[in-house]
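Note that this complex is displayed minus one protein chain, with the remaining chains in position.
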Amino acid sequence: MEFTVGQIAEVLRGAVEGDASQRIDRLAKIEEAQTGALSFLSNLKYEPHLYTTGASAVIVSRTLELKHPVTTALIRVDDPYTSFTTLLEFYQQATRTGKRGVEEPAYIASSSTIGGNHYRGAFSYIGENCQIGNDVVIFPHVFIGDRCKIGDGTILYAGAKIYAETVIGNRCTVHAGAVIGSDGFGFAPQPDGSYRTIPQIGNVVLEDNVSIGANATIDCATMGSTIIREGSKIDNLVQIAHNVEIGQHTVVAAQTGISGSTKIGDNCVLAGQTGIAGHLTLANRTTVTAQSGVGKSIKEEGILLQGSPAFNLRDSLRANAVFRHLPDLERRLTLLERGTNPPEKS
Amino acid sequence: MEFTVGQIAEVLRGAVEGDASQRIDRLAKIEEAQTGALSFLSNLKYEPHLYTTGASAVIVSRTLELKHPVTTALIRVDDPYTSFTTLLEFYQQATRTGKRGVEEPAYIASSSTIGGNHYRGAFSYIGENCQIGNDVVIFPHVFIGDRCKIGDGTILYAGAKIYAETVIGNRCTVHAGAVIGSDGFGFAPQPDGSYRTIPQIGNVVLEDNVSIGANATIDCATMGSTIIREGSKIDNLVQIAHNVEIGQHTVVAAQTGISGSTKIGDNCVLAGQTGIAGHLTLANRTTVTAQSGVGKSIKEEGILLQGSPAFNLRDSLRANAVFRHLPDLERRLTLLERGTNPPEKS
Partner (left out) sequence: MEFTVGQIAEVLRGAVEGDASQRIDRLAKIEEAQTGALSFLSNLKYEPHLYTTGASAVIVSRTLELKHPVTTALIRVDDPYTSFTTLLEFYQQATRTGKRGVEEPAYIASSSTIGGNHYRGAFSYIGENCQIGNDVVIFPHVFIGDRCKIGDGTILYAGAKIYAETVIGNRCTVHAGAVIGSDGFGFAPQPDGSYRTIPQIGNVVLEDNVSIGANATIDCATMGSTIIREGSKIDNLVQIAHNVEIGQHTVVAAQTGISGSTKIGDNCVLAGQTGIAGHLTLANRTTVTAQSGVGKSIKEEGILLQGSPAFNLRDSLRANAVFRHLPDLERRLTLLERGTNPPEKS
C-alpha cells in the first residue's frame, strides 16, 4: 500500500506543511523512521527527534510551535496520538483482518448458517448446526465443531480450533492455534491404580470483545460452562482449566495457568507464568506478579500478590530482600552463639 | 438430542416416579439444573437440593426415602452415580467422539491402511505406509506422518500433529493441536560459538489408554523411543523432551516440562507448571506439587516434593512458613547483636 501525505491528511482532516505529494508506504516510530515512513509526535519528550527524523511526514498537534526548522513534512491535527491510532487500525484492517470472500476448498456443513460479508479461508472447517454471525473472518485451517455459536465481527486466525458447542460473542479475536473447548483434565483414580476418564460434556463461553492468544488452551466444563466474560484478554500459551470463570476486563499474561473451577474477578491482572490453584476465588482487581503461585482465595479487592506460594507484594519484596543475604544472616547467628558479635557490625 | 424421562429410565433399567413423558435435552448438576435438564443425587449431602431443584428429572437410589414432596420426576436405580456416568459417556459418544464416515477432501496415501468403522474429517492427512486400526476417529486437520502405527479406538482431535514413525496404542486420546514426535532439542556447540543440529531419528511410543492434552508437545528420541506407558494422562501444554520415559498410570498436569532422558515411574503425580531436569529418575508414586522444580533423582517410592529447587513437602512447607517473616527474623537478630532482646518477646 502506498499513499501520498496529502491523501493521509485528508483522511485525518489535517493540514499539511511541506511536500504533500511525498509517498508513504509504512508507519514507524519517530526515532526509527526512514524515507517513506509516517510517524507522529504526541509526548513532547520526543520533540528533539522531530528535527532529526528521517520520516517523510510526521503527525503533530495544530498548536505545536517549531523550535528549529524541519526537513520532514508535517500533518497538523487536533490529537496526534488518536490520529495515529486511527491509521494503525486502518492499516491492520487493510492488511490482515479485512479479508472477505471464500477460498476453495472450504468446508461448511449444510446445516450451518453464516452471516454476510465474511471471509472463509481455504481448508477452513465448519461442522454441523453452527450459527455464525455477520462480518466474521475465518482464516485457513480454522476448525469449528458442531453446534457452535459465533457472534458478529469475530476473527478466528489460522488453525484456531473450536470444539463442539462452544459459544463465542461479538468482536472476539482468537489467535492462531488456540484451542477452545478441549476436555477438562478429569480422571477418577481406580482401586488398581489406573484412571477412569470422567466424560466432559460442558462447553466454553466467551462473551463479547474477548481476545485469546496464540496456542492458548481453554478446557470445556465438566458440566455447565467455562466462562470468560466481556472484554477480558488472554495471552499466548495460557491454560484455563474446566469450569473456570474469568470476570470482565481481566488480563491474563502469557503462559499463566488457572486450575479447575477457580473464579477470577473483574479487572484483575495475572502477569506471565502465574499459576492459580483450583477451586479458588480471586476478588476484583487482584494483581498477581509474574511467576507467582496463588494457593488461597483472595476476598479483599485490589490486593497485589507475589511469590510461590504468593502473599502480599510488600511483604514478599521484603522477604526476598532478606533471602538474598541468608548466608550472612546465618553467619551472624553463629557468631552470636559463640558469644561474639560480628566485628564489622559491632 | 432430546429424550423422554421414560426412554432414559429404560436405558438405565430404572423405575420412573412422576411424569415419564417429560423431555430431557441436557445433563446438569442438581443445584444448577433447570427445566429440560436431568440430574442425579448420589452424595446425600446434596439431598436438600432434591426438594428445590429445577431439574425435570433426577436419578436417585431405589432405597432413598423422600423427606419432602418433590416437583421433579425421579428415576430410581441401584447406583445413581454409575448410571449418571453412563449417561455422560453416552452423551459424549453421541455428540463428539462417535463420528463415523469420511468427509471430503481428506488425504490418505494409497500405501496406508485403516480399519473399519472410522471417521476421517475433511482436510485430515495420512502419509505413506501408515497402519491404522479399527474404530479410529480422526478429526479435521489432523496430520499423520509416514510409517505411523495407530491402534483401535484411538481419537485424534482437530489439528493433532503426529510426526513420522510415531506408534500410538489402542484407545488413546490426543487433543487438538498436540504435537507428537517433533525433533528433540539437540544442538552441539561448535568452536565458533554456533550450534550444529544433531539429527533426531528416534520416535515416540504411546502405549494403550494414554491421553495427551491440547497443544502438548512430545519430542521424538534422538535414537530409540520417547515412551509414555499404559494409562498415563498428560494435560494441556505439557512439554516432554527426547528420550523421556513415563511409567504407567502417571498423571502430568498442565504446563509441566520434563527434560531430556528423564525416567518418571508408575503412578506418579506431577502437578501444574512443574519442571523436571534432564537425566533423572523419579521412583514410582512420586508426587511433585505445583510450580516445583526437581533437580535430583528420587530413589525412594512415594515421596512428596515441593519447591524450586524441590525437597520433601513437609520441610518445604516449614521453610516457607519461616520465609514469610524473614524481615522479622533479621530484626530479632539485630536486636540480639545490640544486646537487646526484642521487647515484645522478652
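For clarity, chains are labelled A and B in written order, and residue numbers in each chain start from 1.
Note that a residue touches a chain if its C-beta (ideal position, glycine included) is under 8 Å from a C-beta of that chain, and two chains touch if they have at least 3 such contacts.
Quantities reported herein were computed from a predicted structural model and do not represent experimental measurements.
Visitor: Based on the whole complex, identify which of A:Pro48, A:Pro105 or A:Gly193 touches the chain you can't see.
Guide: A:Pro105
Visitor: Of A:Val11, A:Leu44, A:Leu66 or A:Leu88, which one is in contact with the hidden chain?
Guide: Considering all chains, including the one not shown, the answer is A:Leu88.
Visitor: For the chain left out of this view, which of A:Gln22, A:Asn203, A:Gln273 or A:Thr286 touches it?
Guide: Counting the whole complex, the residue in contact with the absent chain is A:Gln273.
Visitor: Sort through B:Ser83, B:Thr217, B:Asn267 or B:Thr286 and give me the one touching the missing partner chain.
Guide: Missing-chain contact among the listed residues: B:Thr217.
Visitor: Would you write out the residues of chain B that touch the absent chain, in ascending order?
Guide: Interface with the chain not displayed, on the chain B side: 105, 107, 123, 125, 141, 143, 145-147, 159, 161, 163-165, 177, 179, 182-183, 185, 187, 193-195, 197-201, 215, 217, 219, 223-224, 237, 239, 241, 255, 257, 259, 273, 275, 277, 291, 293, 308-309, 311, 315, 318-319, 321-323, 326, 329, 332-333, 336, 341-342, 345-346.
Visitor: When the complex is taken as a whole, what residues of chain A touch the one chain not shown?
Guide: 27-29, 32, 85, 88-89, 91-92, 95-96, 103, 105, 121-123, 139-141, 157-159, 173, 175-177, 209, 211, 213-215, 231, 233, 235-237, 248-249, 251, 253-255, 266-267, 272-273, 290-291, 308, 320, 323-327, 329-330, 333, 336-337
One rule holds for everything that comes next: only the chains that are shown with their structure count from here on.
Visitor: If you average the CA atoms of chain A and of chain B, how far apart do the two points sit, in angstrom?
Guide: From the centre of chain A to the centre of chain B is 26 Å.
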